[in-house]
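Incomplete set of chains, arranged as in the complex.
Chain nomenclature is as follows: A, B, C and D, assigned in order of appearance, with residue numbering initiated at 1 for each chain independently.
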Amino acid sequence: MTDLAHPPARKSGAFGKIVLRWVLYILLGLFALYYLMPLFVMVTTSLKSLEEIRTGSLVALPREVTFDAWKTAWSGACTGIQCEGLRPYFWNSVLLAVPAVALSTFIGALNGYVVAQWRFPGANIIFSLMLFGCFIPFQVVLLPMARLLGLMGIAGTIPGLIFVHVIYGIGFTTLFFRNYYVSIPSELTKAAKVDGAGFFRIFWSIFLPLSLPIIVVTVIWQFTQIWNDFLFGVSFSQAGTQPVTVALNNIVNSTTGVKEYNVDMAAAIIAAAPTLLVYIVAGKYFIRGLTAGSVKG
Amino acid sequence: MTKWLETHLPKMVLAPSFIAVLVFVYGFIAWTAWVSLTRSRLLPRYEIEGFIQYKRLFAAPRWDTAMNNLFIFGALFIIIAMVLGLLLAILLDQKIRTEGVIRTIYLYPMALSMIVTGTAWKWILNPGLGIEATVQGWGFEGFSFDWLVDPDMAIYTIVIAAVWQSSGFVMALFLAGLRSVDEEIIKAAQVDGIPTWRIYSAIIIPSMGPIFMSAFIVLAHLAIKSFDLVIALTGGGPGYATDLPATYMYAMAFSRGDIGQAASSAMIMMLVVFAIVVPYLYSELRAKND
Amino acid sequence: EPQAEVLHWWTSGGEAKAVAVLQEEFASKGGTWTDMPVAGGGGDAAMTALRARVLAGNAPTAVQLKGPAIQEWYEEGVLADISSVADANGWAEVLPESIANHMKCEGTWCAAPVNVHRIDWIWANAEVLEANGITMPTTWEEFNAAAEKLQAAGVIPLAHGGQAWQDATVFEAVALGILGPEGFRKAFVDLDADTLTSDGMVAVFDQMRKMRSYVDDNFSGRDWNLATAMVMNGEAAFQIMGDWAKGEFLAAGKVPGEDFLCQSTPGDGFLYNVDSFAMFNVDGDDKKAGQDLLAELIVGQNFQKVFNLNKGSIPARVDVALDEFDSCAHTSAEDMNASAANGSLLPSYAHGMALRGAQAGAITDVVTAHFNSDISSADAVQMLAEAVANSM
Amino acid sequence: MAPILEIQNLYKNYGPVEILKDINIAIEPGDFLVLVGPSGCGKSTLLNCIAGLEPISGGRLMIGGADMTDVSPKDRDIAMVFQSYALYPTMSVAKNITFGMKVRGVDQETQTRKLQEVASQLQIEQLLNRRPGQLSGGQRQRVAMGRALVRDPKLFLFDEPLSNLDAKLRVEMRSEIKKLHQTLGATMVYVTHDQIEAMTLATKIVVLKGGVIQQIGSPSEIYNRPANLFVADFMGSPAMNLIPAKARADGAGARIEIARSSGTPLVLIDEHAPALPEDVILGLRPEDIAEAGFRAGADVQDASCLIDMVEPAGADTYVVSELGGKPVTARLHSETVATPGEMLNLSIDMSKVSYFAPDSGQRLN
């Protein structure tokens, strides 16, 4: 009986919820379409033959699917006199990106921790100065930096590139961490201080474990910036240390040669693969509610 | 001695970064300022000649266009990317089952080099190839979407592509921020009878002020430095209708061998940034102090 | 043994194969070739890298450089002298004088030419022309008439990509035709103010305005090869583009003279774009030996032939047998010799052969602004003069 | 009248751990239900379930007669004070309190009036412009209270709302809550560890242990007739004395023997005792043991005991003696002149005695 008396209320509530849920998923789906549109064009193009690209519509589905372009992009496309595709350059990029990301993230975390939790007079000014550094156009730093790298003897080397990326990454990594750490209650630091933990101990044991989401964001940002960087890569490398973006650029940017769009697109997707991998792997650590319940307030 | 070390440890940790920034940012800015006063062409020279480069800069109609575009593009891009990023983060925060997949879909544009993606966008936006042609092909003959080839509208296509590329990252940033909000507080608000959108607008978002600052700086940085995007999508065209200061500067510095001119444009760019960012930082950081 | 790190921007397909020829020759002479390719922006990216490397004190041994940039780098004091090689191999005899001048810095040889691209080509779809009863135009009036006829028939007269350098390419072809070789030289080599503001220049802009109307609506930002594809597909009839466009036709299996036609743009003269390598000051005998060897090979008969067959251009030296080249190349070579003789062999401004970057850029800014808006020709001429003055 | 809150066979798990087991509670409008139980027994969890903040794993939950299982917290029309306060960190105290009203579209004037009212009740008038981070613990707790008190919901849920207040303030707050309950006729569910709070506020007390309800009843039922040993032991401070004894039927009543360290057992006669097994546990509150002569009545019986310990505690003096092998506490007047090691004559009020089965722990009388 009681069951019969109230079903409308229950139904309408549940029904409204389901409708809302649907609206939500549809909305997410629509945005996904917007984001996927260019990828669609790129993937379909990469699966077409050059002949079809020349004659057919650029944004249509391929009439005949071929993976030749992918093979070429990976191991056959010319990036100069060598025609070995992107493959040989990948390792350079990895050697460059991994340490640079790790270093700059770590430094940023430490800096952010100092600025947010160990305020000292002037900390905010220093922080602002570092932030403003984010805005310096890289074209401006190119020439003096080249000079300095030459003086330091690391011009054209991977350590040199790492150095440059770390230097210009600090502003952002510090920004991300600082702005994440300011909202962590200072009671945690206090408790750890009383427990006898020092500066680094508190950072290592308390703050780093709390920082997973922002580490993910920072790594995503830094990895993307460094992996995709072209300007520094092309200017501060020499034969043998060129990162994959330079190779990609060499494949794509022919002025007077025949343009192979299918290879270009495949190469671009391949070059982005490690970044995508980072997004997927790191994405798992977007964990919710790490501070929940630790502090009353 | 160890006590001294201890009390100054935080400062000492910050010091290397600070010095690096002083040298590699402010030192280089000073260097640029110097060069902007010279007649440097292919390579920098150091004989000061006065403000000739600035005079040339302000006489160039192309620089006018670039600055105007910067304001239009910058404002639209920052606002739209911020709003969209926040919206997506909030939507994704609703315990979505496929969050991982969707998040990656929203983020992936960041991973792709714009040199190539620009080409894809160029096709999509080209009236003869992309959306316009497709929609017309569906039978909507009157449909028109030709911003890319319209000098007055082309800058907005840059906004579209730029938002496409960066809003995913802004979403990630906000998502991390949302995830650091104490759940108990959200619960309290729910019980208080606050509708979900108000919980976000009045409780969660205000507590993410610092995250907004991160997003703003990132976006402003991208706006100021947008370069590949323009080169790949419109090449600055039609004409130089979509030129931005960054492309102007690059063209001067490297295509045209006019480093003095490039330096002066860089200085003006940084002045603009300074005028916008400094008051913002001031208000943000001061608010945090009390 | 000879060593060379070579900075160039020939990276894709045919270009890369062309360079590989050089590398093989170099290696067969016992040299070690380190490849440093940087493509993009018609060499902008490579120039960026070059600057950084020079400032870092780490210059490459040989760099693909062209036009006045060679002399500019020389003024910065970073180029090496290769006169010994040039003299030993008698470059002065085999190179047209105007091209040889580009290779000299204050009397010494400082660069080695690789090829000659002709810029003032007009390409056409043979079938479309035939269907509309049109022959290749030899004057701009004929071109305009043909264009209007095509337009009426629903064919796009001119396939064009709206990128600044393509606008400039068309512009200089038109300018050469209307101003004549002498006027072109005055305007775009000497930057003579009177010529820049002359009625002739107004006429050039008028013709550009007409050209704009022959172009379809969606031309903005289009890559040149897509424009070429339009000609191939019969969507459009003509394209004005350098001789690399031939590569696209050939890659698609089209035959010159049958499927597509090549002819110089209306008017006299020959606009060249000469690619060359400059040698930078480096330490070490092996590198210096590499530079000499490289210079020698570049201007050598064999390389000049094989390279240009791959690249679609013609050899810089005039004594190379052209049997294996196609009909367009033959035309090109003949015209070059003729022009060299009558003084109408001219550097292309649009491709950075005539002017310093800043000045060429200033002109292009005006050209592209005019082409993409409704500025009157008179205003454009005015702007042109101002921009040129401002670029000094 | 339909119960305002009805919980039927409610279960709640966190993963594999069962936190609440088969909870059945019904509250009439105007009831004041107090939840008590040891730390970690599931009180907050139960409040969270009622509020809809945690999904329930089984059973049904109805508020105002409507099934609430799928209704979101904001539509349940409840107000809640969180044990962890959960203040909105970016809002001032005043905004924390008025925000709920603002959202609901209450007009500005009413908001201000209510805010003033509540602020003065809670003595936080001078803190209204502060941020939560600038408040002391007790002040935060009062703000959390304020946020609930300005509302006029079907149901109030309070999770230890006074734990961080000083005794004086707590008494005042308690009477404010009581007033609210009486004047508004509001229905409340209230978690507290303060037994006086529980006794003075409740119309109904629920005793929980390990997620299982031990007893539901009025304060005096719980205090005077605990349903089992756990409740007997848990409620009352100092706790009820639980003394093992032997019972033997004796006429209508029973004869209770308690072992004494001195050797001879203490014998008490309970004339109203029900039928008892031989082994029983006798429950006797400290205040039901007095100094001989200070208490009179038919059921009062004297017993001479050896005093082990004397603990003066302000108003009272506690005296501990061993009976049935257990220390037994008696609450005497502070003037008592008891000395450890000496004998003292105590009087026991047999009318207040509870009997429990030693094995099951269940009440026998």
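Please note the rule applied: a residue touches a chain if its C-beta (ideal position, glycine included) is under 8 Å from a C-beta of that chain, and two chains touch if they have at least 3 such contacts.
These figures come from a predicted structure and were not determined experimentally.
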item	value
Full-complex stoichiometry, written in the displayed chain labels	A x1, B x1, C x1, D x2
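Throughout what follows, only the chains that are shown with their structure count from here on.
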item	value
Most distant chain from subunit D, judged by the mean position of its C-alpha atoms	C
Result of counting contacting C-beta pairs for A-C and B-D, higher pair	A-C
Between subunit D and subunit A, distance of the C-alpha-averaged centres to the nearest whole Å	55
Chain centre separation in whole Å, for subunit D relative to subunit C (CA means)	94
Overlap residues in subunit C, where contacts from two or more other chains coincide	40-41, 45, 48, 51, 55, 223
Per-residue multi-chain contacts in subunit A, two or more chains	142-143, 145, 230, 249, 252-253, 293, 297
Residue ranges of subunit B touching subunit D (in the complex, touch as defined)	182, 184-185, 187-196, 198, 202-203, 206-207, 209
Residue ranges of subunit A in contact with subunit B within the complex	24-25, 27-28, 31-32, 34-39, 41-42, 45, 57-59, 107, 110-111, 114-115, 118, 120, 123-124, 126-145, 167-168, 170-172, 174-176, 178-180, 182-184, 198-199, 213-214, 216-217, 220-221, 224, 227-228, 230, 245, 248-249, 252-253, 261, 264-265, 267-269, 271-272, 275-276, 279-280, 283-284, 286-293, 297
Touching residues (chain side subunit C, partner subunit B) in the complex	40-41, 44-45, 47-48, 51, 54-55, 69, 72-73, 75-76, 162-164, 216-223, 356-358, 360-361, 365, 368-369, 371-373, 383, 386-387, 390-391
